[in-house]
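Have a look at this one before I ask anything.
With one protein chain withheld, the remaining protein chains of the complex are depicted in position.
For chain A:
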Amino acid sequence: MAAGVAAWLPFARAAAIGWMPVANLPMPVAPTEKNKRQDELIILNVSGRRFQTWRNTLDRYPDTLLGSSEKEFFYNEETKEYFFDRDPDVFRSVLNFYRTGKLHYPRYECISSYDEELAFFGIIPEIIGDCCYEEYKDRKRENAERLMDDQEDNKDAKLPNMTFRETMWRAFENPHTSTMALVFYYVTGFFIAVSVITNVVETVPCGSALNKKEVPCGERYTVAFFCMDTACVMIFTVEYLMRLFAAPSRYRFMRSVMSIIDVVAILPYYIGLVMTDNEDVSGAFVTLRVFRVFRIFKFSRHSQGLRILGYTLKSCASELGFLLFSLTMAIIIFATVMFYAEKGSTSSKFTSIPASFWYTIVTMTTLGYGDMVPKTIAGKIFGSICSLSGVLVIALPVPVIVSNFSRIYHQNQRADKRRAQKKARLARIRISKTGSSSAFLHSKRNGLFNEALELTGSTEEEKRLSKSTSLLESQHHHLLTCLEKTTNHEFVDEQYYQQSYLEAGLQNYSSRSPSLSSQEGVTGTCCTRRSKKHHSPLPNSSEPAHMQPLTHARQQGLQELSTIHIQPLSTSRSSLNMRMDEPAPLNCQGSQITTAIISIPTPPVTTPEDDARLPAGATHQNVVKVSAL
């Protein structure tokens, strides 16, 4: 519960009086403050700077250092203050958390010192408010990355028990770790360069003056080039196989971009080997040789910058795609217009709309080759409009798009971050919500168990079990119990609800309890200790243990004032129904019973559960108890 809201708890409880006339059941007793202290100011001396606050303010969060009894360790008897030898600047934020319920992260503060202070005072950083949470997480991540980088540098010291395979993989990934790796790195780089240059030179005509036709060097020195190619491909193949062997996850390695580039780079050679010198496939073979140029991408292993560029392009693919799309639209529009404008003219190069695409692109990008020009007047007019709009469409937005793109890119990153953080935060909020409601359910079970034990007189156990829930919590729980009593329904946790919902879906039974209680006109007494026990459910786990003592105690109690209430069907969980023997209570206090004791026939929905969970020998009927006044 938030701090400020805690101040409104008295109001919420007072407003609960609005439920009272509507409720048909008596309400539980309100928890009282054991020792109602006057609210006092306490002094917190943090490294000489004195902070003062009400004790109640600190009590709002009982599971932190300042809110619990842990602060007594820091109490200074002489000066009657609590002394903490910590940073007073960060303490400001900590104390403000108690005051306002929101934890803020000051931007000037170092993240690790802030974390330390939070850890000291027992505050989890997840409750940092929305205003500061993003900043906090970003700084934390930066810090973590920095630490990780430092760690990686340290990690390069060779670990003793690395297998040969792991050593190899590390050598491949970080060439500077060992001399062998460095040698390998440079050798492969050299061969990539050689291969690329070979491919380029292959096509240069270097015919001698003797021949009439100039042939490219590739055809002239076929053997030499072939040997070079073979050597390079062999090196690349060996490298690829070695990487494949050393990879920790072969499947993942094979799917990675770099390995695909490797494969594409060496495949044409092998396909060329396999294929015969067939005329038909030689065309395809030539195409395959194009793929040899992909070897240049192998340089990206050697160059960090190339990798970053590739990554950037990949990540802004959507923006580029949109640019392309809008350009395509403009091109299609203008090509169509030009085609129909030039349709009339003779010997027009604008033979079709796709043919006009070329003209449009060349014009819009202000290239203007001049191989296609419009001849009609309409064509010229539209051609000029096309070139003007080309300037506008391409030249102007490009810088805008670039800056937009960088802004949107960062924003997107932030939005994704926020989305991911939001999911985590919603999960936390849900957990805290279920925490508070499950705290209520939990304490309900504990509280009732306590009373059960109280009766049996085992006070030691009682003391052990009675958890020190703060007064605020117990008051809040009391409020929720009153609501339960008003509506005759109980709060249950999610899984129980699913269970009972399915079962209720099977049977069609309506809760008859309100009408029952009205028919009987029960005037039960409110909240004597025993009566409360009679109609409240008992914890599941301890069922067999306490059943007997309770029945005993009940019989004892009935010698005196017997206060009996209608035990409505709905309020008792079927598995936790108290199964009382009926004959015993009916014997005493016969006079002045205003209504007859009836036993409500057990509705079918509860029976299957009951059979499963009841200890043997208990009756299955709910008792209608009547007050004897």
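As a convention for this text, a contact is a pair of C-beta atoms (placed from the backbone, for glycine too) under 8 Å apart; a residue touches a chain by one contact, two chains touch by 3 or more; residues count from 1.
Everything that follows uses one rule, which is that contacts and distances are computed from a predicted model.
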Complex member absent from the view - protein name from UniProt, among "ATP synthase subunit b", "Protein mago nashi 2", "Kv channel-interacting protein 4" or "Ribosome production factor 1": "Kv channel-interacting protein 4"
Residue, one of A:I128, A:I266 or A:L479, that touches the chain absent here: A:L479
Contacts of chain A with the absent chain, listed as residue ranges: 1-2, 4-5, 7-27, 29-30, 32, 39, 99-100, 433-434, 436-437, 476, 479-480, 482-484, 486-494, 496-497, 500-501, 504, 510-511, 514-515, 517-518, 523-527, 569-570, 573
